[in-house]
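Omission of a single protein chain aside, the complex is shown with its protein chains in their original locations.
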Amino acid sequence: MVESIVLSGVAIGCIYALIAIAYNVMFSASRVFSFTAGTLGMVGGILGSLFILRMGLPAWAGFLLALAGGALLGVVTEIVAVRPVLKSLGQHLYVLSTLALALIVQQFAAIEWGTDAQPFPRLLDIARGAFDQQYWLPMLACVVTIVALELLYRHTLVGHAFLAIAEDNYAARALGLPERGLRLASFALAGAIGALAGFAGGQLLLAFFANAPMLTFYGFVPVALGGMGNNRGAIVAGLILGLFQQTANFLVGGIFASVAVFTAFIIVLLAFPDGLAGASAQRRV
Amino acid sequence: MTEASTAQGQPARATQWGSGAISHVLPFLVLLVIGLTLPLFAGGYWGVIATRACVYWALVSGLNLLVGFAGQLAIGWVALLTLGAYTTSVLAAGNVLPALDPYLALAIAAMVGAVLGLIIGLPALRLRTFYFAITTLGFATIVTQIALAWASVTGGGVGVPGPVFPPPFDSQWGFYYFCFAIAVVCTWMTMNVAASRFGRALTAIRDAEVAAEACGISKSRLLIAVFLFSGALAGIAGGLFASLQSYITPDAFTIELSVLFFIGVLIGGRGSILGPLLGTILLTVLPEFAAPLVAWSTFLYAVLLLVIVLAIPGGIAELLDFKSRRPLHSDRAIVPRPELLRRLLGEREDRGALTLEQVRLSFGGVRAIDGLDLTILPGQVHGLIGPNGSGKTTTLNVISGYYTPQQGVARLNEVVLTTLAHHARAEMRIARTFQTPRLVGEASVLENVMIGGTIDGQGSFAESLFSLPRHRRDEAKLRESAMLALQTVGLEPLAGVRTDRLQHSELRFIEIARALMLRPAFLLLDEPAAGLSAEEIRRLGALVVAIAQAGTGVLLVEHHADLIFDICHHVTVLNLGKMLAAGTPAEIRSHREVVNAYLGG
Partner (left out) sequence: MPTSAADPPHSVAEPPRLAAEPLLRISGLATGYGKIGVLHGIDLTIRAGEVVALLGPNGAGKTTLLRALSGLLPWSGGVQFDGRDLSGAGPREAAKAGLVHVVEGHRVFTQQTVFDNLLLAAYDLPRRERAARVEEALGYFPEIAEKRHERAVSLSGGQQQMLAVAQGLVRRPRLLMLDEPSAGLSPVLVDRVFVVVRRLRESGTAVLLVEQLIEKALALADRVYALARGSIVLEAATSEADLPHRLEQAYFAGRS
């Protein structure tokens, strides 16, 4: 019993962590939180099921197309919901514009795809076991993403440029860095990561339009607790969240588990409004 | 300087206020008449729609104060509708306790709504905007899930019947009039708040929080009052909703409904009552016009929200704001009338000097202020100058309470300032202006100046809800003082103009008028001359001198050497957070080190 809690807790925690990373990447590029992060997860799951199950494409093709779909949504988010409101950050219009866009996509999915959860395909032709692919695929996705981001930020010039924009936007602009293009690329990257979360977690979460609001909330918890823009904090907090949720599920059952998670979240957040790692974690990746 | 400012072709004031008041109330009267006479021309079906609009408006009117006025993005406010609906239904049905009279159940729902509204709202005082928005969403989900799970009380997924109100409200039209009456009362109360100093204080918190603090507005006290009030309204709306539906289940309370309410406020526009009212009616009625669109309704609402945010952030209210489209005269002069200061400031007792003693303040590793002593005497203009980074504005911020020094104290007479809360300076009659004017752009000039006198009102929030006599007296006095303050600074003809239409120099003088509303013992001016023309600087200087002569101690932080040397009695020069020199302007002017440091050398 304990192993299944740990397995499912870590797996779902990895999904939450990936959504949190999507939030963080968008935030680092624009100083703005976008409500579309959870929607990206939903899109990854639905596109995966659409391309592989409904249209019969091979798994790798469905994977790439799902990621591309996520990247596209990320780009649309930047152009439509973020760029126009960057000049009036004080009014917090980005909350409303990204909420509106997220709802548009969610509702479209609900109407066209349907409001029932649809099955998500098994991706690898391996027999079912205790340590099944539905658990280790999200973990693998999380590890790969972390490694890839690390390589990107540390060893490529574009990655350095992302860090520069996140640390000091004014100096980056003055230096001549292509701020707008880099921001657009960041949102595309965040889109792909969000879609990856939904795709890798598809066998756990299924292709379900209601994943969007759920991931929007649970994907944000690691951001709030780990510190804004702090990916390492997000991963740790995501795993803790996943384990806590699964444990609560087992002990008191679904709905009370949600209440427990939410209550714990609110209490911790009120005690540490800048996250457990504190404000100094802001510039870390 | 001595000519009275002429009303350049503006209509006479009395007519302006008169016609303004009527055009303000007219739309509400029209809606009132339509609402009262509805059964005469509308069938039963539309009666239900109208009832639903009234119920929604009961909730949205409160949410409007929260979102539109206070700027708190409570996206998950539907949680209170759920709570109110279930509380009323369960108490009226007698599942838990013996069945209660539905009116009593409704009243209890209001109280429960108030308390939960406070609980949901309190994180707003501590969390960032986005964080708060997400937590309200979480609340909404949790409340619905509890309704689903707590089957013994709420009937779980099966639900409970809604309360039925006794005759004459048990018929369809009877119930309509009941809801309509409540909607009218909600409109009246929120209009009262909007027009009161609390409403203005809310917009100040939303758009100019630091300035609001400097005026003595306590954000937490005010928000608590609004969360309680809005929560109560939402609770009542819930009870009415349950009655309207006749039967409620958890899936009636969706996030989509919550977003609908939110969009209603935003379509209507911030800081308006009429706008969100029309917005709510629009959103309730819209789905009825296109049956096939019902499935797409939330989609369309979201598109509408996006369009509004990007294209017309001001919403319907902005579209209806014809007054703000009338062109302003292009050559407007600001002509202060310092002779009015005695009347405005009144007789004040000498409160002693304002002193800083050995103040030290560091940010991270940087010593912003490094052992500073400063004394500002009443009746004098004290200049504070120095190169960039010398700590001038930081010093002013320490006095006004924005920063707390690590060492040393700021004192007014005997009272230590540095341990007081942010907003306590105003009660000590210390007022300030800001380097960049911090005003509520969408409010009129007069409203912005009235914000400065918020703490002098005696009526409570509850009194303002019902527009009780003491509150009305407060308002009249406040309005009179504000007009006098505007006359003093020379901006009276612009009193009714929307503030964000004005030039920078006018904004500066509005800030001074607002500061004068406190009848300050000490006035802190943060680079007031920046961006003013030479003539305006001269008039500013004369005004500041007159303010000092009336007994106020003025601290003038400035770059403009001319202004400093012209009007200051005493000048302190800062460099690297320490006092470099102090003395009369003549002494400073010829002080070699000062010239070098100030000019750079």
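We call the chains A and B, going by the order they appear; numbering starts again at 1 in every chain.
Basically, a residue touches a chain if its C-beta (ideal position, glycine included) is under 8 Å from a C-beta of that chain, and two chains touch if they have at least 3 such contacts.
What you are looking at is a predicted structure, and each value in this text was computed from that prediction instead of being measured.
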Missing chain: touched chains present in the view: A, B
Which of B:Gly84, B:Pro387, B:Gly457 or B:Gly551 contacts the chain that the document leaves out: B:Pro387
Sole contact to the chain not displayed, among A:Leu177, A:Met214, A:Ile255 or A:Val268: A:Leu177
Touch list for subunit A against the chain that is not drawn: 157, 160-161, 163-164, 167-168, 170-178, 283-284
For subunit B, residues in touch with the removed chain: 387-389, 436, 503-504, 507, 527, 530-531, 559-562, 565, 595-596, 598-601
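Convention: only the chains that are shown with their structure count from here on.
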Rounded Å distance between subunit A and subunit B, as computed from the means of their C-alpha atoms: 35
Contacting residues of subunit A [partner subunit B, same complex]: 33, 80-81, 84-85, 88, 90-93, 95-97, 99-101, 103-104, 107-108, 111, 213, 216-217, 220, 224, 255-256, 258-259, 262, 265-266, 269-270, 273
Subunit B - residues contacting subunit A, complex: 71, 73, 75, 123, 126-131, 133-135, 137-139, 141-142, 145-146, 148-149, 207, 255-256, 259, 266, 295-296, 298-299, 301-303, 305-306, 309-310, 313
